[in-house]
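The complex appears here minus one protein chain, its other protein chains still in place.
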Amino acid sequence: MILSSHFNYWIVIVLMMIGFFIVISHGNLVKKLMGLSIFQTSVFILYISMGKVAGGTAPILDEAYSVYSNPLPHVLILTAIVVGIATTALGLALVVRINEAYGSIEEGDIEMQDCDKLDKENANK
Amino acid sequence: MATAIAIARVKDLFASVMLTGIYSLLSAVFFVLMDAVDVAFTEASVGAGISTILMLSTLTLTGQYEDPTRHKTRTALVVVLVTGALLIFGTADMPRFGDPQTPVQTHVGPHYLEKSYEEIHVPNVVTSVLASYRGFDTFGETVVIFAAGIGVLSLLGFSGRKEKTTISVSAPMYQHRILRVVGKVLIPPILLFALYVQFHGDFGPGGGFQAGVIFAAAIILYTMLFGRQAAEEVIKLSWVRLLAAVGVMLYGSVGLISFLNGKNFLDYSALAADAVSGQHYGILLVELGVGITVTAVMILVFFSFAGRVDKKAEENE
Amino acid sequence: MFIAAAAALLISMLFALSRAFLGPSIYDRILSVNMFGTKTVLLIAVLGFMMGRPEFLDIAIVYALINFISIIGILRFFEYTHPPVVNSSEQNGESDS
Partner (left out) sequence: MNFMLDAISWFLLASGCFLCITGGLGLFRFPDFFTRMHAASITDSLGSGLIIVGLAFQTPGDWLVVAKLGFILVFIFFTSPTASHALAKAALHAGQKPWQKQT
């Protein structure tokens, strides 16, 4: 019973965990951003699936229908998608700058370079 | 779902960008199935087009292949599994899918559905909620987009203007004559369609956010086909920068006018003698503001990425 | 009938998806993304009819446009990373095609 009525949450959770896994385990910053966007989409799906009413249609009023899905989650997610792309663009811009400064977008390389720099500074002192 | 797993697995970043495109297509189909027309519309215009292009241009700048060594894979797996299990345990208390009696459905949602036609006379409830009932939220989000645009600009900036190189390696697709002709034919309908989406948002799916993205997509298409220099002659970038601010200003000033007329901030019924037509004007203006801002910011972001790509291509030469 | 059409489209989307996963070369993937996009346009149109609300067609139009733009974008940026190797005589012949 629970299986058929809660499947939407399960999908959301699986997607969310995939995104989370990518963010944690991959060193590449672009890949991390992709993971983040998967995570984001899973949240969108959660909201939208909660707004769905069984037997309802899209919330564009019409004489012929009486049951509509809830418009509020749609509004929230609509703006969230556009804001999401804006923030992704910002993240990508940061990645580009990091690449220019360090010559790499792998997390490990960047940390190594930082450590080297710190060591040198300490040695100078 | 499988797409997401594949995205995680594919080493070649280029291929995984491709898969993100497919993933966004799939999620849009899902949104359609869940009755969220407007959301599907936005996801369609944003996810498949702009975000793919931005990711690709970043990859051009940073390199296509990923370092195969993974860090902390085992820890990550454990953390993810534990969190996932806890969340799944939590779903047992969640309301059932499609149940009309859940808290989500019984609070403000029905109010919007019942009252909005009387109060605003706009058939598309999503638009009326977006622009009128929750106008303040939307204003905030427009400002966030504007701020993100400024952020990208200040990070990547334009170093153009100074170097007046004519046609470099980054010359557009000169060898694709058919593409250019078809593109030329397609751009005007795309722009027109964007305007239709902008102003038809009251009656069907659509509105400022989507229209802005589509409009920007048309200009991005032009840029890709004819090159950055040609596009910069058509649209002055300083104007675009100005427009981004004008959109936010338009939204804010609508709020201020209603403020000055003795109503609450963004209470559109102050805009005309009749409350309902006031709402109409308000929504129209506000959506216009959103549309202008989104268009301008998307164009600016794309141009700053494209500028970097061109610069890198010149350096390699 | 619409359900049958939707199912057929889904099957062909599944094929395209598996080709996108397997695709030995990058071009195979681009091709399958393109096809996937076209099929999504059709699927959304059919779904709109299935639910009795043809307003959904707007989304299908957007897809038809955006899909084209993203394919062009992919090709364009692919030319940066892998500049085409052509000898000039072939290029002259090709450019008039």
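Order of writing sets the labels: A, B and C. Residues in every chain begin at 1.
Keep this in mind: a residue touches a chain if its C-beta (ideal position, glycine included) is under 8 Å from a C-beta of that chain, and two chains touch if they have at least 3 such contacts.
Please read all numbers here as calculations on a predicted model, not as lab measurements.
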| item | value |
| --- | --- |
| Contacts of the hidden chain among displayed chains | B, C |
| Which of B:182, B:235, B:249 or B:276 contacts the chain that the document leaves out | B:182 |
| Contact set of subunit C toward the excluded chain (per top definition) | 1, 4-5, 8-9, 11-16, 18-19, 25, 27-28, 30-32, 34-35, 38-39, 41-42, 45-46, 49, 54, 57-58, 60-61, 64-65, 67-68, 71-72, 75, 78-79, 82, 84-86, 94, 97 |
| Subunit B, residues in touch with the chain not shown (by the definition above) | 175-176, 178-179, 182, 185-186, 189 |
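Throughout what follows, only the chains that are shown with their structure count from here on.
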| item | value |
| --- | --- |
| Centroid distance [mean C-alpha coordinates] between subunit B and subunit A, Å | 14 |
| Cα-centroid distance, subunit A relative to subunit C, in whole angstrom | 24 |
| Centre-to-centre distance between subunit C and subunit B (centres being mean Cα positions), rounded to whole Å | 21 |
| Shared interface positions of subunit B, touching two or more other chains | 37, 59, 204-205 |
| Residue list for subunit A, restricted to those that touch at least two other chains | 57-58, 60 |
| Complex contact set, residues of subunit B against subunit A | 1, 4-5, 7-8, 13, 16-17, 20, 23-24, 27, 30-31, 34-39, 42-43, 46-47, 50-51, 54-55, 58-59, 61-63, 66-67, 69-73, 75-77, 79-81, 83-84, 87-88, 91-92, 94-100, 102, 104-105, 108-109, 112-113, 116-117, 123-126, 129-130, 134, 137-138, 141, 144-145, 148-149, 151-152, 155-156, 203-205, 207, 209, 213, 294, 297, 301, 304-305, 308 |
| Subunit A to subunit B touching residues, read off their complex | 2, 5-11, 13-22, 24-28, 30-31, 33-35, 37-38, 41, 44-45, 48-62, 67-79, 81-90, 92-97, 99, 105-109 |
| Of subunit B, residues touching subunit C in the complex | 2-3, 6, 12, 14-15, 18-19, 21-22, 25, 28-29, 32-33, 37, 40-41, 44-45, 48-49, 52-53, 56-57, 59-60, 64, 169-170, 172-175, 177-179, 183, 186, 190, 193, 197, 204-206, 210, 214, 217, 220-221, 224-225, 309, 313 |
